[in-house]
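Of the protein chains in this complex, one is absent; all others appear in place.
Up next is chain A:
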């Protein structure tokens, strides 16, 4: 029961935070749109110069729109846990929430899940703006996208917990996180194999998102194989994330690096 209240508490705190810092959240969204505008136009320019056929260009552009959408969702979750940890360390409240919380990992995961839901609502604005900028029409299957996003982002949550664990020990890891975020974007464009679908974070989710947005496939149209890969990928990364975070937390308690700075 306490875990349920922890989730409520996380939602309560996150809502207050989002309300107090609403403009910051809004501007980060606008930044996504600007970056997308630049990437999309740059790609169109290169594609036109290399004289791709209109059919190929259309498919690739749709792929870019969906992949960029996926990346914005990945970033919102990927940076979130480490950011929560770093912010609390800087405020000095990390030690206090540790004293009050029976399970810090659960507290962070639930705060992130609240973020995930928040960004999911925003994501519909994103996909609308992206398709308007690119003038590409996409199929909207709300529940299918929600299913893919939630399960897919659990794998990113695992990576996020790893980052949060590292930041508990090394405190400032912003540069490492910046490199990682572009690595996560690059991963989405790697060659499609069973290995990449199973062992790369959000890769399978991105493929299914493309199927849903571009080919109008829904939850029912996916094969069992697709569902299995999506869920296994999430389980693998979440498990790794939780284990690494716990190890790092123990290490931080031994080294005494939890204090504020």
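As a working rule, a contact is a pair of C-beta atoms (placed from the backbone, for glycine too) under 8 Å apart; a residue touches a chain by one contact, two chains touch by 3 or more; residues count from 1.
The criterion applied here is as follows: contacts and distances are computed from a predicted model.
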item: Chain not displayed: protein name in its UniProt record ("ABC transporter ATP-binding protein", "ATP phosphoribosyltransferase", "Transketolase" or "Sodium symporter small subunit domain-containing protein"); value: "ABC transporter ATP-binding protein"
item: Positions on chain A contacted by the hidden chain, ascending; value: 1-2, 5-6, 8-9, 12-13, 16-17, 20-21, 91-93, 95-102, 107, 250, 253-256, 258-260
